[in-house]
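Here's the structure, in structure tokens; my notes come after.
Omission of a single protein chain aside, the complex is shown with its protein chains in their original locations.
Showing chain A:
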């Protein structure tokens, strides 16, 4: 177990009578990072997270959180968890709920009293703590759940779809909170379907499909593997057009651009090309006397990469 890693799993496996669940997941999450865990529905994401927070017993394999094996409750002493189907004691007020969860974390009364204003500020629920949780909107219930998870000032935070009940502003607030926590060297394990959110905050990702890990690492590296370049050319003669198609680079698409900002007759080409070949492409175009107006590298979104990867894998 490296001290640099917050979470390490070794062939962690949990199946339901031999089916479903997740199998042989070996994963490393560095400290102080926001790690996105992705996969289609039923891929085994929740099974994996539930094992790490002690809700499910693994069939085999091992895992450590902050160097402590997950079998003992000590591993969870500095771990916050917001479940996907968050549900809390709705007959308590927000403050009473936080007191209860603080006590479950083993915090003293003084520690809880000090922590409550902090977590209420972090989740944007200040001045609402005297209201009953049952009276909260769904978004507020998700916020109070997040506040419960933040009570022990956790080193590792597992968030399962943490913004599913929040409006766009709430999502931005949570995203900012996650960035703030990362700056405090906290590790956040984020399970979300909102890939556009993940790509703005995640340092690393893992993709799981049918219970097996198909990718882990920096998603931007993944994006760079498949480079595409958009080139704006023209106007072109038939010979020049034929010359372009003779180039040793695959033309993914070709159409006349209709934007008002460009002169009529200019044509947009999308090439499939490695990063190293971009200078060669521009050289070839200039050599063929083709008017070149724009060369724009196209980086795939995480969403596209995810879809491509899951389909391919």
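Here are a few things to note about the model shown:
The criterion applied here is as follows: contacts are C-beta pairs under 8 Å (C-beta built on N, C-alpha and C of every residue); 3 or more make two chains touch, one makes a residue touch a chain; residues count from 1.
Keep in mind that, in the parts below, contacts and distances are computed from a predicted model.
The UniProt record for the undisplayed chain lists the protein name "ABC transporter permease", from the options "Transcriptional regulator", "ABC transporter permease", "Oligopeptide transport ATP-binding protein OppD" or "Sarcosine oxidase subunit alpha". Interface note: of A:88, A:136 or A:227, the residue touching the hidden chain in the full complex is A:88. Among the residues A:106, A:217, A:235 or A:297, only A:106 touches the chain that is left out of the figure.
The chain not shown here is touched by just one of A:7, A:148 or A:310, and that residue is A:148. Across A:76, A:175 or A:209, the single residue that touches the chain missing here is A:76.
The omitted chain makes contact with chain A at the following residues, 50, 53-57, 73-77, 79, 81, 83, 85-89, 91, 100-101, 103-106, 145, 148.
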